[in-house]
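The complex is shown incomplete by one protein chain, all other protein chains being positioned as in the whole.
When the chains are written out, they are named A, B and C in that same order, and each has its own residue count from 1.
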Amino acid sequence: MSVHVKYFASLRQQLGVESVELAHRRDMTVADVWQAVSRQPPPCNLLCACNLQYTDFKQAVADGDEVAFFPPVTGG
Amino acid sequence: MSVHVKYFASLRQQLGVESVELAHRRDMTVADVWQAVSRQPPPCNLLCACNLQYTDFKQAVADGDEVAFFPPVTGG
Amino acid sequence: MRIEICRQPFAPWRELSQHQDQHLAAGSFGACAALVGSMRDFNCGEAVTRMTLEHYAGMTERQLRQLAEQAMHQYALLDVLLLHRIGELRPSEPIVLVAAWAAHRAAAFNACRDMMESLKSRATFWKKESVASGERWVQANTPG
Partner (left out) sequence: MRIEICRQPFAPWRELSQHQDQHLAAGSFGACAALVGSMRDFNCGEAVTRMTLEHYAGMTERQLRQLAEQAMHQYALLDVLLLHRIGELRPSEPIVLVAAWAAHRAAAFNACRDMMESLKSRATFWKKESVASGERWVQANTPG
């Protein structure tokens, strides 16, 4: 299966990458996605979304999903 | 002593008068002023001010004071 | 701080914008909260065609100044703009504008709301509405 991974803000800058296409065989959770593509342990305040909605790290991802990782939001 | 009495809104319309100059000899409270110049018992929601500040009916009035009576306010 | 009782219709958002441009230092404030109250064409189940706003000249100005000064102090505001209409109004005309500028939004919001509630519950204004059956004094304000 294939998963589109995106990073934002300070996380994007730290990892030096904006998006990754992940191809994988077995079932994965959001936490598995992080582990497979990021080269560091998850920061304690890390947030994640799946298909444009907040989710938690135990969420299973499906083929074609978009998974995003980002720090606390600071808009407004 | 002399007291300037003013009425506002529905009260002014009911009493048919906007202001009254009251001349009196003895010490008076706001309640005495109402009794001396108005031709009806005070409505239950009557408010009063003395010299442009809310006051209560037991407040003593002095020579030259402006005493006002009015219904609940409805601005804004 | 600008506080004014207006005998003629006013354009609240233009007044606010002009006041901000003229009196607030660029970059000094992080938030402005504003509330505009305006005349509806319908109230208490009846169409309203006209409204008369009466005030206690002298006392009202003093009350508005006091409540604005109180908010300036309590919330460390950068500025306040407060306009209130009196006289004969037609539906859709603005009645009141309350605006507060602060470094952060919580102070701006709280100050704007406090000033509005204080004005509604204490300031000496009275409304009379014209409806099909004649004229009626508004008995009490809607709760905040």
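Following the convention adopted for this analysis, a contact is a pair of C-beta atoms (placed from the backbone, for glycine too) under 8 Å apart; a residue touches a chain by one contact, two chains touch by 3 or more.
Just so it is clear, the structure is predicted and the values come from calculations on it, not from any experiment.
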| request: Taking the complete complex into account, tell me which visible chains touch the one left out. | output: A, C
| message | Can you tell me which of C:57, C:76 or C:106 touches the chain that was removed from the display? | response | C:106
| remark: Residues of subunit A touching the missing chain are 6, 8-10, 13, 49, 52-54, 68, 70-76
| remark: Touch rule applied to subunit C and the missing chain gives residues 11, 13-14, 16-17, 20, 26-42, 91-92, 103-106, 108-109, 112-113, 116, 142-144
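We adopt the following convention: only the chains that are shown with their structure count from here on.
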| Approximately how many whole Å separate the CA-defined centres of subunit A and subunit B? | 72
